[in-house]
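Removed: one protein chain of the complex. Kept in place: all other protein chains.
Chain IDs A, B and C follow the sequence of writing; residue 1 opens each chain.
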Amino acid sequence: MDRVRQHTTLNEGLLFERSSPGKSGCQLPPLDVPAVSPGEVLGSALVRSDIPGFPEVSEVEVVRHFTRLSSWNYAIDLGLYPLGSCTMKYNPRVNEAVARIDGIANAHPYQPTSLSQGLLEIQRTLESYLVEICGMDAVTVQPAAGAHGELTGLLLIRAYHEAAGDARRVVLIPDSAHGTNPATASIAGYDVLEIRSNASGMIDVDRLRAVADDSVAALMVTNPNTVGIFEGQIREVAEVLHRCGAQLYMDGANMNALAGIARPGEFGVDVMHLNLHKTFSTPHGGGGPGAGPVAVREHLEPFLPVPRIRESPEQLELDWDRPRSIGRVRAFNGNFGVLVRALAYILAHGGDGLRNATVDAVLNANYIRKGLEDHYDLPYEAPSMHECVFSDSRQARHGVKTGDIAKRLIDYGFHPYTVSFPLIVKGALMIEPTETESKRELDAFVDAMQAIADEVERDPDLVRSAPVTTRTSRVDETRAARKPVVRWQPRKGE
Amino acid sequence: MDRVRQHTTLNEGLLFERSSPGKSGCQLPPLDVPAVSPGEVLGSALVRSDIPGFPEVSEVEVVRHFTRLSSWNYAIDLGLYPLGSCTMKYNPRVNEAVARIDGIANAHPYQPTSLSQGLLEIQRTLESYLVEICGMDAVTVQPAAGAHGELTGLLLIRAYHEAAGDARRVVLIPDSAHGTNPATASIAGYDVLEIRSNASGMIDVDRLRAVADDSVAALMVTNPNTVGIFEGQIREVAEVLHRCGAQLYMDGANMNALAGIARPGEFGVDVMHLNLHKTFSTPHGGGGPGAGPVAVREHLEPFLPVPRIRESPEQLELDWDRPRSIGRVRAFNGNFGVLVRALAYILAHGGDGLRNATVDAVLNANYIRKGLEDHYDLPYEAPSMHECVFSDSRQARHGVKTGDIAKRLIDYGFHPYTVSFPLIVKGALMIEPTETESKRELDAFVDAMQAIADEVERDPDLVRSAPVTTRTSRVDETRAARKPVVRWQPRKGE
Amino acid sequence: MRYLPKSPVEREEMLAALGMESAEELFAAIPDELRRTAGLDIPRGMSEFEIRSYFEQRGSEAAGGYASFLGAGAYHHYRPVVIDTIATRGEFLTAYTPYQAEISQGVLTSIFEFQTMIAQLTGMEVANASMYDGSTAVPEAGMMAARITRRGRLLVAESLHPEYRQVLDTYFRHQGLTAETVAFDRETGRVDTEALASRLTGDVAGVIVQSPNFFGIVEQVEELASLAHGAGALLVSTFSEAASLGILEPAASADIVAGELQSFAHPPSYGGPYVGVLATKMRNIRQMPGRIVGETVDSRGRRAYCLTLATREQHIRRARATSNICTNQALVALMATVYMSLLGKDGLRELAEQNLAKAHFLAAELRESGAIPVFSGPFFNEFAVRPSGRVATEVNRAALEGGIIGGLELGRFFPELEGALLVCATETVKRDDMAAYAACFRGALDG
Partner (left out) sequence: MRYLPKSPVEREEMLAALGMESAEELFAAIPDELRRTAGLDIPRGMSEFEIRSYFEQRGSEAAGGYASFLGAGAYHHYRPVVIDTIATRGEFLTAYTPYQAEISQGVLTSIFEFQTMIAQLTGMEVANASMYDGSTAVPEAGMMAARITRRGRLLVAESLHPEYRQVLDTYFRHQGLTAETVAFDRETGRVDTEALASRLTGDVAGVIVQSPNFFGIVEQVEELASLAHGAGALLVSTFSEAASLGILEPAASADIVAGELQSFAHPPSYGGPYVGVLATKMRNIRQMPGRIVGETVDSRGRRAYCLTLATREQHIRRARATSNICTNQALVALMATVYMSLLGKDGLRELAEQNLAKAHFLAAELRESGAIPVFSGPFFNEFAVRPSGRVATEVNRAALEGGIIGGLELGRFFPELEGALLVCATETVKRDDMAAYAACFRGALDG
């Protein structure tokens, strides 16, 4: 095998390396008006003479290049993708089809309202369903992702307090929280006070009580939390906060454990965000686009970003005239195409269907937990919801870390779980299968994880050198950071 | 590596093996009329109770199953696919888009003519361009593939002779011809007389003269022929045939060497077929659909299959009233969706573009020939057109056959060339790159072929045991034929 | 040109490598007088966007947005998007026939699944990898019957799709095979069994019947099979509406099943590409035309698939092949395989039941609007009726004005049925449209 050079598909270089002057993969229709001289109309100083290094390739080369690249990638469409906290569920293909319908895809954000009724209706319907699912009173779909939703949510809280002349300084965040929570609080201008989780991995209500005073603007809680555990004392938590005038923010990234079963609005949550690219099946696309709608209780509604949809007797309209609004968090109407996909998903399930999906998601997580609890250390005993979190403590004794086990999973044909998060579990293995996995796929995963546990004892080096079956073997991340090469440059003479 | 079980993607079983009762990947809208009892309206004897073994899987399982299967396949979109005689060129994606336009894809073949003007216009335009490219007088687009076109063509000849009261018995076919030629002649009710090629791989005109008499209905010639050589004496060939009242049929599978450069109508050809799935870029799709239009000179036009397009003053119409027609060779209007794609291809190139494509196709074939002629035996010296044919005679001395070299090419990341055809070359390597390959891809191919030639001398066993880098190693075809298992059956107990 | 991956400089370099000065030299083998200097009379190449707008224009001149009651061999059915998701993957779309098994297991495995599903659905033991369409699968089946029985006469039900019969005629004419028509019972619309029995002499190779037949009527195929077998002939059972397979008992005693799978695979697309099926008993497999995929193992002993029994085919057997077919309809067969996988056992049943219900509802509506059923036999999703108040052409003209494409005028193929319509209602037809079409039947009654 050594004597074989690499497959062309495995050797595919960068497009820049296939360029040759004069090739192009696209032609435009001939100009139907007189050409103008750029130098004349713009002034020659403003006109560029070249784009050095820019690709020059034909259509077939583009198709092949990206098709080949794609074959180096794992994806939900290829198998289980159990990244904890990421809810990598099946992305239904009808969602892609409807987002590409002419009147939707080609709608301009400034087109006349009279021509936008169908679009506003889509948005209004989605908003009403999200409100129903969360048990909240209103929602904005403007934020572009979860973190963007967090920012929006905290700004709402800020505006609310300021409107009451009650400026506050501190946002409380459990140590189990996702990194976006503290980062967002900073950007919203708050100081972050981290609160330590209790021995069960949950919020320590006593500790919370101790710090909850009138400097506190909000607590950001994830429920179920990042260890996959439902915060059973959530109502008490809300009470503690409300008593001192603070707000309860819920990171809704884990709504896949709750939709149709329980509603944050009934937990005492004041504001929360959803990740449509998690719970509502819009594709991750290798890192986005997402959408991070923010749902609020009534008292925060006046502060929502503009514009809002308003129903006039004749038509749906956008309302900019909202004096207490925090303003805009993004131009136009949010990641509208993502909203379309999420609505398609909700329509496909219906109310009962969403509940059934949640049941299967939790069933799958517990089934995996059951299959692995004899092989991996379970740091928290509390029942799991949509994901289960193990630690690598048993394997670490053999010098094998969660990251190694993850890489070894690749050899078994699976995407790894989430590593190194949540921070409260040392060497975490955070596993979220979602509801769109079959028993067969779960069984194969459990088998693989058991086999790896076994390998760790028999041959830890094997696991540490994984993956061995992929085109690319273990990647040197340290080197990448030490001397960053973040763009292609022609080699001398090229 | 042995210790790793196979990737899930590599282990994907059959869908039947993933079935579980009650799963389904599709729902229909609820019935908006009363249900009826099948037993009552049809009689219970006519109603089936079950489809034993039929799949029961969800949508995500279907997507994954076929996505995984697809990853086991080579394709033009992944690289060079130099199958001689198959013209595996880039299949432009716009062709797929336009074939799916609502008014086209959902048009019913019996819809009113008034609603079909756009469709008839597509067909008429394609017909006129094909006529122009071939230099013939008329064309039918009804045949579904090349072989079907051959049948149509021979039936036209038959009808023509019969109309003149001149029934003929024999079709002459060079020994270099594709298997469909003799098979078609048989099905058209002719006796086949094979004529031996001369030492240059071409038709032996003297030998032809000797057998051309009034029992001969036609000669089927491929030009350029299957060795990639232009039959320079084609006009003499036509003359010999015409003199004895026979017709010249041209297999146009190799039109990729001629489009825009030379026109069969000017060679003396009376009837020919085209493979739209070769020359005109419609995708092969793993074996079809294709389309095999048949172009004829004027004297054969009255015999073309019904219906024909007729231009009335108000509109385009279909004309069934053609008493001398051979009838229908297929229901409806042929593989219409394939015709749409072919027209899109012609529109993209335009007249000059088609010529340029031909130039590049012939340039590519000769470039490969040049790169390999020192390493492989070239049985015929005549200049190559769109493909070049080598023989394995040098490698056979080391016990390595063309089929082995082909399998070894797979390890280098390329699809093999055509093996074991044409029959006049023992151990043929029939290589057709097409115009849509870059110099870089050709260079890589030539390098690979040279490296293999080298391997044959150093380590023939390595080549004989190829491929070694694929999911599936060399397949036992003999076993498959010996005791055919051509469908899945549940194992006992399943 | 965007499809040509060569820069002018590269072209020069390559010519230079060949020792040529101009591209003209590449064509030196073509005699001067055959080489054209004039360009083709085809307009300049278009951009992708012009091509799209050209075809969008043509499509908009067609019947987009109409409700349709046309069937008659091409059917409107819902098509899940996943079909195209899969079928447009380059790995399937741009592969050739899977001759190189080691890098074609994707296509091969899916064909093996196709063959299996077709066998399951038709009640046959084996199926091939596809034929061009139903209309060409039928003559291939007829020729196959002739080869198996070594007889040359075929009896063909008059209720076989008329265009299939035309194709059959074209195919048989020059092969010493005769295809004689067996009338349908004017009352039931089914094959006239007496007429059939009387013609079933010892020289009959096979009897070809369609069920549901062209009039949508379900035949008693088992009975016809016994008749045929009694005379030593084979029974060839055909269908053009695959949706019926979800509910109809397969003709297990047929010898060959040939049919059209368009309903499962492809939109009507003005007539193609569709996909023909051919299935039979194991004992006949060596007489079967077309490609067949078989199971085997690779050199490491793992399950694998490959094309098999190639000695039947033209590229090996040449003039003595079972058929000349080479390229078939693989991609459309893949679409059908995805469709069948998605619907599955329950979905296919539901599909068939919905078609049955819609058509019977429509039949009742039309009867109420004065239409008279032409036949009494049980029908699946289409049926022949004769308007009473208004002539058929008028009914359809009125419908067209209302955005509805009415049923097929049967006089086109059966002069004796002039004035009758073949009306089809699949699961895609809406109740409102049925009411609207029924109203067109009433028109003259009212007016």
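Just so it is clear, contacts are C-beta pairs under 8 Å (C-beta built on N, C-alpha and C of every residue); 3 or more make two chains touch, one makes a residue touch a chain.
None of the values given here were measured: they were computed from a predicted structure.
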item	value
Among A:Ile133, A:Val271 or A:Ile405, the residue in touch with the chain that has been omitted	A:Ile133
Candidate in contact with the missing chain, chosen from A:Gly165, A:Pro313 or A:Pro484	A:Pro484
Residues from chain B at the interface with the omitted partner, ascending	20-29, 56-61, 63, 67, 93-94, 96-97
Interface with the unshown chain - residue positions in chain C	2, 47-49, 52, 78, 80-81, 85, 88-90, 342, 428
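Everything that follows uses one rule, which is that only the chains that are shown with their structure count from here on.
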item	value
Interchain centroid distance [CA atoms averaged], chain B/chain C, Å	19
Centre distance in Å when chain A and chain C are each reduced to the mean of their C-alpha atoms	46
Multi-chain contact sites of chain C, meaning residues that touch two or more partners	1-6, 10, 45-46, 48, 50, 80, 82, 85, 90
Residue list for chain B, restricted to those that touch at least two other chains	59, 63, 67, 71, 77-78, 90, 92, 436, 438, 441
